[in-house]
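Every protein chain except one is present and positioned as in the full complex.
So, subunit A:
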Amino acid sequence: MHPSRQPAGLHGLALSLLLAASPASAAGSGLAFVSNEKGNTLTVLDTRTDRVVRSIDVCHRPRGMDWNADRSRIYVACGDDDAIGIVDVAAMKLVDTIPHIADPEAFMVDAARGQLYVSNEDDAALSIVDLAQRKVVAMIESGEEPEGVYLTRDGRRVWLTAEASNLVHVIDVERRETLADIVVGTRPRRFAAPPDEREMWVSCELAGKVDIIDTASLRVVQSIPFLPTGVRQEQVTPVDVVMTGDGRTAFVALGGANRVAVVDVARREVQKYVLVGQRPWGLTLSRDQSRLYVTNGMSDDVSIIDTRSLQTIRSVPVGQIPYKVLLDE
């Protein structure tokens, strides 16, 4: 069962369901963890009340986050510390650090292999970190400013965007080599895919669109442009993109347009633009798909969208420059 297909949470979730490792993982604490890039903290929200319950000092420039296998710990990329921090969820504090990882931004945990795949923004590489050995065991060269990391469901490939090179790389995890470089629209950022992974959606920030790559031919087969009414084209800068578990609906954070686009995946049509805070980048769907959490980098808050009514029902002030939301449910 894959109720959602979010790059960050799913892999850990699938595994935890599989192993039934911890009773907590079945229900979860109902907490949401928000990494604040400039605030150097994680803000903790209670999703039942949508109120901030506390703030955890973590490290410098926390960005990407993911769970360990039993969801007792959160890995967090500490961009300005060249490290991956480890937060203990029960203790609510940073308990450990994996050092010597150059400018980490986004990553995914591969619990099956005990590895973590992380983009090194300043080093033009994808690093493979062995979690038991606590060190980088391989680096794979990429285009400039790698960012979005997507681990395929079979765990065999990592897809990686290189923002400044307008490239998507497909990397073989086992052989640790690049299998394909795909030229996409300007400034590619993040990925999402339907459950069958026949296609890969990649947001192209400066092109103002999402490119759809056919994963068999490895070519861009279609693009979806965005242009909400009353917004200039240059304000449309898509970053995060997520898809519902049934692969029917995609949400795209439109950055400078201050909106989230709701897209009918089959018809390739924008259904609605939902107004959120300023410069939305990060998107996280709740497991039951009823809520979409949106981090707004320029207004230091999180918008919460009700995915049935497609309205923003709440906005919660968090720390400075929120980057990503991780849900414990």
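Keep in mind that, in the parts below, a contact is a pair of C-beta atoms (placed from the backbone, for glycine too) under 8 Å apart; a residue touches a chain by one contact, two chains touch by 3 or more; residues count from 1.
Here is the rule we use: contacts and distances are computed from a predicted model.
J.: I want to check something: the complex is missing a chain, and I'd like its UniProt protein name from "Dihydroxyacetone kinase-like protein", "phosphoenolpyruvate--glycerone phosphotransferase", "LigA protein" or "ABC transporter substrate-binding protein".
T.: The correct option from "Dihydroxyacetone kinase-like protein", "phosphoenolpyruvate--glycerone phosphotransferase", "LigA protein" or "ABC transporter substrate-binding protein" is "ABC transporter substrate-binding protein", the UniProt name of the unshown chain.
J.: Specify the residue from the set A:101, A:151, A:170 or A:263 that touches the hidden chain.
T.: Of the candidates A:101, A:151, A:170 or A:263, A:170 is in touch with the missing chain.
J.: Just name the one of A:35, A:68, A:115 or A:142 that touches the chain not displayed here.
T.: That would be A:142, which touches the missing chain.
J.: Hey, which of A:66, A:81, A:121 or A:240 is the one touching the hidden chain?
T.: For the chain that is not drawn, the touching residue is A:121.
J.: Give the residue, chosen from A:49, A:133, A:186 or A:271, that touches the chain omitted from the document.
T.: A:186
J.: Considering the whole complex rather than only what is displayed, give the residues of subunit A touching the chain that is not shown.
T.: Residues of subunit A in contact with the hidden chain: 121-122, 124, 141-145, 152, 154, 157, 162-167, 169-170, 172, 179-183, 186-187, 196-198, 206-207, 215-218, 232, 234, 237, 256.
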